[in-house]
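The complex appears here without one of its protein chains, the remainder shown in place.
Just so it is clear, A and B label the chains in written order, and each chain counts residues from 1 on its own.
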Amino acid sequence: MTKILLEDLTKIYEGGTVALEDFNLEIESGAFISLLGPSGCGKTTTLKLIAGLLDPTKGRILFDGEDVTYTLPQQRGVGLVFQDYAVFPHMTGYENISYGLKVRKLSKKEIRDRVIEVANLLEIGDILDKKPREMNISELQRVSLARTLVIKPKVLLLDEPLSNLDASLRVRTRIELKKLQRILKQTIIYVTHDQVEALTLSDKVAVMSMGKLQQYDTPKNIFLKPKNKFVAGFIGSPPMNLIPCSVIQKDESLMMDANTFKIDVTELKDVLNDYVNKEVTIGIRPQDITPSLKGGIFKAKVYSVEHIGMENIITAKADDIMIKSIAQKDFIPNLDEELWFKFEINKLYIFDKEGERIWRS
Amino acid sequence: MEKLKLENISKSFGKKIVLDDINLSVFDKEFFCITGRLGAGKTTLLRIIAGLETPSSGNVYLDGEVINYVDPKDRRISMFFENLALYPNKTGFENIAFPLRIKKLPEDEIKKRVYEISELLNIKYLLDRLPRTFSGGEAQRVALARALVRDAKIYLLDEPLSNIDALLRIQARAEFRRLQRYLGKTFIYTTHDPIEALAVGDRVCVMREGKVLQIDKPNLLYDKPKDRYVAAFVGNPPMNFITCVLCQEDGTLYLSHDKFRLDVTKFKEAISDLIDREVDVGIRPEYIEVSKGRIEKGIGTKVLSTEYLGDKLILYLGLNDLIIRAIGNPELTYSMDEEVWIRFSSEKIHILDKKTEKVLV
Partner (left out) sequence: MKRVSLEKPKIGIHLYVILILVLIIAIFPIYWLTITSFKPKAEWIASPPYWFPNSPTLIDYYVLFFSDPSATAQVGAAFIAFKPATKSFLDSAIVAGLGTALAVFAGMLAAFAVSRHGFGGNTFLVLVLMLRMAPPIVAVIPLIVFYSFIGFTDTYHGLLLVYATFSMPYAVWIIKGLIDEVPRELEESARLDGLTPLQAHFKVTWPLIRGGVLATALFLLILNWSEYLFALMLTRGNVITLPVQMTIYQTYAGVLYGPQAALAILAVIPLVIFGIVIRRFLARGLTFGAVKG
């Protein structure tokens, strides 16, 4: 149960790469938060700073109000689980898990009790005698997690722990992780590039890009109220379509001109008045676009059709713009067929030139 | 037209059987997708087709001729390797040009073809750089370009999307499908992600522990799985299985569970052998109707957990000891232990023989 505060954290690597810039984050004690972003966005750097494996160029890290910015990693009480399970191949599961306690010179009995407690929690009681090469991936991963948990860290840091698992195992492990957090009530920081993991697991998600925090909010708000174009285009499966437009005024009506189509947005006059003759970007979720054979807002040629089980994803191309939409599973257009697409104005998101969101219904 | 045929292919390494009596055909210009968990034998199968492994028994036919003993270099098969296998000492250009240089094509022909494929995959800017400066996605595209630049009879792609971020993966799926159509070549593609397989493949083959379980078009695989493994593996969230007893009463057949009864008389022919026995009922989460209020014929369940995905909300519902996955309305909030009612129609269910795990309906 530790509250973490990151203040103006900046990390510039030798050679001048700015990995993290003026990063501020407040993590409530006992919260499960995710750092989400594409590779190279600075999320792993943040994790390493919190763990103490790196020194920041600037800024502070506070654990429960106490400055730990330059405290040695082993004195911070953080546990870090890596992407590749760092287990010793020559030790059994038990020896692996108890290793950290042995180093800390705990009594034999206490080591035993704590290993068994963690093993029960992670349901690996029956593989404690096995060597890593006899374990499957999911067991390896649990042993690696158990090794960290057994030390009872105040803060648990997870660096893409699911990325080496295959799809179905990942779904299962995700559910277990969530269950685990409810029992442990530790502060957990989870690094991932997979939005599904971030949205489903965490209380709050910090979306990062190019070393900067883009938005820090609940999963629901991240999806429904993206603060800017980056977040909108990153979240959702498939993510939001973003179409550059210009706002034009014709007599009394306001139009959104995207070259391939125009839409009447007179009803948004109050919002868009300041943007007349300016460039904006409209965003629309694939789920909110309906393709049909005739009638709609714009026409586009089918670029690709993906059957993904309960629905079809249709990618269409109008001039240079690619638009993804979700269709019923029995709607299967031919490639290069021209389709009509429609959506409702109140499903639109509008972003200004800098990418900040200026409107959603 | 049949391009490739595998006939009774088995392969074992020592005592370990990796492939067990595989029979399949791939047609000309088909996008054939193989999916299965880690260790299902997907990669070994590709390696046998490529000639990098010799089958322990069985025959490989290419264009109607047995090629078991044809050297890989003479097979005219191109392969994309999961670890990319880029030559670290060669530039992007030289990596892509490598297969053409081996074929001793004239220099201007090599240039032309490398530029063509680079244009197509948007990697012209990488041609002068060395692989160590590439990001995951860039390296993946260069490796893909090298595999596609050759004029081969079949292109084998081993997990081509496993090295890139989740978001890019979703976008790349549509591109892949388009690419294959555009090139008009035969692709054999493996992935551990069944959704990806459905999205890209003309036909999808599900493998498990060295055996082929089912080969079908994506929609058929999803709607008419042949056995329990395929039913559970393909689809996300996975299918629910509820154990019921099949009862007969006055000429009507119904499934009996202590919480509900479902009339299945219309499936009589398929399931009449199982009367008075336990069967599993499979139902996909999206076909379960969920209601916060009591509904007619609804089954009362308790909310155990929820997963928010933005456009969807996955509900984990407790039905006795069973956890049922269903799709909830993302705009509503479901609190823990809240009672909700679920309902599904017999149109959408699958009935599985509990013993053989075969899907009967």
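Just so we're on the same page, a residue touches a chain if its C-beta (ideal position, glycine included) is under 8 Å from a C-beta of that chain, and two chains touch if they have at least 3 such contacts.
Given the structure is predicted, the values throughout are model-derived calculations rather than measurements.
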Original post:
Looking at B:K3, B:R150, B:R203 or B:H350, which makes contact with the chain not pictured?
Top reply: B:R150
**OP:** From the listed residues B:P99, B:G282 or B:G310, report the one that touches the chain absent from this view.
**Re:** B:P99
Subject >> Residues in chain B touching the chain absent from view >> reply: 50-52, 71-75, 77-79, 81-89, 98-99, 102-103, 131-132, 134, 139, 146, 150, 163
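Going forward, only the chains that are shown with their structure count from here on.
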Subject >> chain A and chain B: spacing of chain centres that average the CA atoms, whole Å >> reply: 24
Original post:
Touching chain B in the complex: which residues of chain A?
Top reply: 38-40, 137, 166-169, 171, 174-175, 178-179, 193-196, 199-200, 219-220, 222-224, 234-239, 285, 287, 303-310, 313, 315, 324, 329, 335
Original post:
Given the complex with chain A, which residues does chain B contribute to the contact?
Top reply: 37-38, 135-136, 165-168, 170-171, 173-175, 177-178, 181, 192-195, 198-200, 218-219, 222, 233-238, 284, 286, 305, 307-311, 314, 316, 330
